[in-house]
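One structure, as structure tokens, below. Some questions next.
With one protein chain held back, the other chains of the complex are shown just where they sit.
After this line comes subunit A, so read on.
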Amino acid sequence: MTATRMTLVAALNASLRTALADDPKTLVMGEDVGRLGGVFRVTDGLQKDFGEGRVIDTPLAESGIVGTAIGLALRGYRPVVEIQFDGFVFPAYDQIVTQLAKMHARSRGLVRLPVVVRIPYGGGIGAVEHHSESPEALFAHVAGLRVMSPSTPSDAYWMLQQAIRSDDPVIFFEPKRRYYDKGEVDTTQPAAPAHTARVVRPGADLTLAAYGPTVATCLQAAEVAAAEDGRALEVVDLRSISPIDFAAVEESVRRTGRLVVVHEAPVFFGAGAEIAAHVTERCFYRLEAPVLRVGGYHSPYPPSRLEDEYLPGLDRVLDAVERALAH
């Protein structure tokens, strides 16, 4: 089979379909995931094909969804839970942090909880309050969770496969403003290993590190910098936020000497802070400039008419690139 061009939503749907077909223990659960196919249609048609017992419309209660998914996992199931929007995950935060993340450690390895929590996240779609947030750092800070975010349809397909097959709980952040971007997906091609970063555009002058929705922004910035200033920016798609593939970031920074980390989440205590600290510890003498971060501000996500000011768009990325290159 050759690659098929599809949207990121279609790739996620195909991945869930594969998982449901491959393993009778896989379940899809959440609000409106059944008959409606999810508010973004990620689960479109799955209930029709796999039945109400496999694709479960749950009551509207996020803690209950994750808590009962834990119970189903204890019984041997592999639930893939959908949280409808980023800002709605917090009623489930206790179950995720206190129960899901810790069960393997507190049972000294006797209990495994292969639960995937899918969360459409991020802004840029003109949504109302609580529908545009990027809370990934709040999960990456918790030992016992794995946190990933794909940026392309191909990664969406394969990384979700890896998340579902993992015996650890995975928080799977889906870049909702890239949901309808198209890309080639080859479902027969072996995937890149989970939790590895990938250089998606090589360059010698500066490294841009990003994940999820800001990878495309960084690629655009690299395009502009090449065309307008003849600068060769390398773009690293981190793909995984916990663990972070530090080796790949270090390898890139040792070559370029400059690093700018870009994410929609607030920079304060964000993934960029962790990466900056790590790179400073490991690559201090290779750095030609301080590591810079571009991201959201220490402000609640703004009304949508202001989100272009809040989000790390092309101009803010290029501004940081310019400041790093000025050293």
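Heads up, the rule we're going with is that contacts are C-beta pairs under 8 Å (C-beta built on N, C-alpha and C of every residue); 3 or more make two chains touch, one makes a residue touch a chain; residues count from 1.
Following the convention adopted for this analysis, contacts and distances are computed from a predicted model.
Peer 1: Determine which name in "Sulfurtransferase", "ABC transporter permease", "Pyruvate dehydrogenase E1 component alpha subunit" or "Aminotransferase class v" the UniProt entry assigns to the undisplayed chain of the complex.
Peer 2: "Pyruvate dehydrogenase E1 component alpha subunit"
Peer 1: Given the full complex, what residues of subunit A touch the hidden partner chain?
Peer 2: 53, 58-59, 61, 63-64, 66-77, 91, 94-95, 98-99, 103-112, 143-144, 146, 166-168, 195, 242-247
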